[in-house]
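In this view, the complex is presented without one of its protein chains, the others remaining in place.
To keep things simple, chains are lettered A, B and C as they appear, and every chain counts its residues starting from 1.
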Amino acid sequence: MTTRHPLPIGLIGAGRMGSFHAETLARRLPGVRLAAIADPAPGAARGLGDRLGGTTAYTEIAELLADPGIEAVVIATPARTHAGLVEAAARAGKAVYCEKPMAVTLDEADRAIAAAADAGVPLQVGFNRRYDTGFHAAHEKIRAGAIGTPQLLRSLTRDPKPADPGRIPPWTIFLETLIHDFDTLHHLNPGAAPVEVFAFADALVRPDFKDRGLLDTAVVTIRFDNGALATAEANFQAVYGYDVRGEVFGSAGMLTMGDIRRGHLTAYGPDGIAADCVTYDQDLFHDAYVAELADFTECVRTGRAPSVTGQDARAALSVALAAIESVTTGGPVRVGGIAA
Amino acid sequence: MTTRHPLPIGLIGAGRMGSFHAETLARRLPGVRLAAIADPAPGAARGLGDRLGGTTAYTEIAELLADPGIEAVVIATPARTHAGLVEAAARAGKAVYCEKPMAVTLDEADRAIAAAADAGVPLQVGFNRRYDTGFHAAHEKIRAGAIGTPQLLRSLTRDPKPADPGRIPPWTIFLETLIHDFDTLHHLNPGAAPVEVFAFADALVRPDFKDRGLLDTAVVTIRFDNGALATAEANFQAVYGYDVRGEVFGSAGMLTMGDIRRGHLTAYGPDGIAADCVTYDQDLFHDAYVAELADFTECVRTGRAPSVTGQDARAALSVALAAIESVTTGGPVRVGGIAA
Amino acid sequence: MTTRHPLPIGLIGAGRMGSFHAETLARRLPGVRLAAIADPAPGAARGLGDRLGGTTAYTEIAELLADPGIEAVVIATPARTHAGLVEAAARAGKAVYCEKPMAVTLDEADRAIAAAADAGVPLQVGFNRRYDTGFHAAHEKIRAGAIGTPQLLRSLTRDPKPADPGRIPPWTIFLETLIHDFDTLHHLNPGAAPVEVFAFADALVRPDFKDRGLLDTAVVTIRFDNGALATAEANFQAVYGYDVRGEVFGSAGMLTMGDIRRGHLTAYGPDGIAADCVTYDQDLFHDAYVAELADFTECVRTGRAPSVTGQDARAALSVALAAIESVTTGGPVRVGGIAA
Partner (left out) sequence: MTTRHPLPIGLIGAGRMGSFHAETLARRLPGVRLAAIADPAPGAARGLGDRLGGTTAYTEIAELLADPGIEAVVIATPARTHAGLVEAAARAGKAVYCEKPMAVTLDEADRAIAAAADAGVPLQVGFNRRYDTGFHAAHEKIRAGAIGTPQLLRSLTRDPKPADPGRIPPWTIFLETLIHDFDTLHHLNPGAAPVEVFAFADALVRPDFKDRGLLDTAVVTIRFDNGALATAEANFQAVYGYDVRGEVFGSAGMLTMGDIRRGHLTAYGPDGIAADCVTYDQDLFHDAYVAELADFTECVRTGRAPSVTGQDARAALSVALAAIESVTTGGPVRVGGIAA
């Protein structure tokens, strides 16, 4: 596939994440052109496109997919629509970058993966932490054997505040938040597959929404087939900021990742030592978001396979679904059929 | 009870922990006298006593318990003997400090607690981390509401290297190592009781001993009756040193504790930044070990009730036993009958 | 002055710093266009322009200054040429951003400042550390009184390795390196002026170049008119990386700034704790370089006065010249005529 230069990309979804990706595509990536934006909300695509200059706006996603001037799409719509859009975009012959989670059922995931394979288009999934310099360097070191065999892992995500509980579907904490941690744990335990999952979860931040199935606090333990034991932890309201950390303990050492501290100013006064916390995810992972789209566009341009694949998305989803089942049944759940 | 001055204390057990306590009693605590040491191993009590000067040595523990010149005992024998010695010492009218675990069955624990109550003697248990300045200050802050209601807790213990696997009884990781973490989690979630436990454990450090029931790596998750979810984690071989850390995340903030770093020298060179790790537990908790014995002797002297009680030991044991049952059955286990 | 959109900017100097600014102007700043590049070195402007796409290239700086399509210039040539170019650019009616040092004599500085004033064009100087989030926040806090009156200040610069000693003019360490620290100390002690300077300097990195007047290690102490005592320190070869730090101690507290650590990955192994150092200045101050050009272009666009002025450059230069005189005479030197 020969690609045009600059590469014309269509963005699907002009919400918070979509707007951020739009800016990256329009301004931060050389060799890329944000050619079109589609969003069913009236005026959303148009408004975003106008702010960034010279972008076609669609309210019908199908029109963007039918646009022959678009070579690749970035999907940043609500989670439940992802898999269907991956399928549609792949069938339309577009290279596909899809925000996490790529799918919310294994069937959906399989169809999306198959569609991309059938169409021969690259499919990359938005596990942006893999592109964060700290988590990335950890992966490299672990692969190089720097800490021996992983034995205990931890990944956690704490958001500064919950989204409007009325708009969060049930199981969001597993399917949209912890999905990152499940991917991180899989990625930082290279060559191993999760085999068993146990989860505790509760509505501690907003107990008033518990009867609607909204859970905002969870601890998931995972046993991998190389013996490693892992913990994933999430909470929707960390009053101190946005907290994403990782830890991998192995037979030959330990690595820790994560940066709660914002900036490098430290204050010392009568009350002791003080420093600021990171408060917003697009700040914490700003460079990682840019790096993952840069990597995606390079895959499109060079024909190289993406480094974060539909199979990776499926693996993380398998753990999320097992965790949901564990919460539902109250017992541990086997995870099946995940290739390491 | 009027006590003599200096307070005459008898030490039972002249092994590693006993030797450390002996030195504290002989040299670091004003108002205290190490009056006698008992250890069945020939020469052990005598050798230790000679090094410290002027201490009676017994090879029969019963003789020490019968010695009317002894007002209080410090029990630092192998774990399986603790509860029986607590009972015997209490019946002999001695104030009792007992190393953790105080007991390895709930029945034993109940008998030990009852014996001390019947005899009207103080009974304190060696959860030394409660006396570490960081963990202690965390407890004070949490009680004062500084982080609101605890929602997610973590406590971990990683030893630098395993004891001789041939000499470790099965379930040691739960009964002797994680017992500290179970107590920490209970202590840092004041007023709450554990209700459900799930554990994964394995022999990752010494897989060759797995068929003898020796487990060296474990992750335990605990649900408390205030909704808080906790994780306790242990491993017997951290190549970088002795790693004890805690984290309590609450509705109004987070506290972290633990000090892997030894000292305050930092080196910067072509390979980056380097610092030393703490490598030995008596170094990490040196001051805490002294503080707990100081607190114990003050209880004896003043009649004040100990701040780490037999009930605390029983609560931690309940979690340990539930974790063992969880590993055995493969499912979550309810914890019953623990007063907050 | 009404400005065109996007603002057409001409870059003078296509060396290391110029290339970095070129990329910022071409790609990272919305509302800006890198319209032309001038560099006397054959092919330098053309090569850089081609890499970035669609930029006019000049080998005669005068041609760029005569280009009516250029509204503002960024001067990134060798230090000794700065002041003359500021004058020429101002006379040509261009808004001027000039890399530090703006001048190497006070006369030059005065002429450059006067030229910009006469022409009514904004003149901004490249003290990029003022745009670093940590140093910037420190300034804000100090102005707000957070640490009371500054009493002891420190600023240091250590470069990873020296430039080719054969190509460094004498006094470079004061005029081009420590000039940053002199500005930082002035900026973090708001409202105060330096009154006396004493300097020690030596050739410790390359003693073989000492007889050619090349100094690579210096410590400068400065007394300010509010009593504050400050230290500026520089060295040309820090084997561990690029080290820029600041410290301000005041009557009500202390602030520290500076980030030797690169990233947030920490490794723990048998040799202790390890982390990486920052090794390259454009990495450390990447965002600050972008922010200062964004600020400059906003000044051009809005007519607002620059926040880092020719007077700031002159103040830092006064301290540099006093330090040079101190090294030459071996005694302390009074600094005259600097407005706070």
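Criterion: a residue touches a chain if its C-beta (ideal position, glycine included) is under 8 Å from a C-beta of that chain, and two chains touch if they have at least 3 such contacts.
As the structure is a computational prediction, the values presented were derived from the model and not from experiment.
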(message) So one chain is hidden, and I want to know which residue out of C:3, C:81, C:133 or C:237 touches that hidden chain in the complete assembly.
(response) C:237
(request) Write down which of B:123, B:138, B:193 or B:313 is the residue touching the left-out chain. (result) B:138
(request) Please pick, from C:79, C:106 or C:254, the residue that touches the omitted chain in the full complex. (result) C:254
(message) Just to verify: which one of A:41, A:66, A:163 or A:273 makes contact with the chain not shown?
(response) A:273
(message) Which candidate, B:57, B:156, B:193 or B:257, sits in contact with the chain we can't see?
(response) B:257
(message) To test your reading of the contact rule: which positions on subunit B touch the chain that is missing from view?
(response) 27-28, 30, 133-134, 137-138, 141, 146-147, 252-259, 263-270
(message) Just checking the interface: what residues of subunit A touch the absent partner chain?
(response) 238-241, 243, 260-261, 268-277
(request) Provide the residue numbers of subunit C that touch the chain removed from this figure. (result) 149, 151-152, 158, 196, 198, 200-202, 204-205, 217-219, 221, 223, 227-231, 233, 235, 237-240, 243, 249, 251-254, 330-332
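We take it that only the chains that are shown with their structure count from here on.
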(message) Quick check for you: compute each chain's CA centroid and the global CA centroid, then name the chain with the smallest gap between them.
(response) A
(request) Can you check how far apart subunit A and subunit C are, centre to centre, with Cα atoms defining each centre and the answer in Å? (result) 39
(request) Would you please write down the residue numbers of subunit B that are in contact with two or more other chains? (result) 238-240, 243
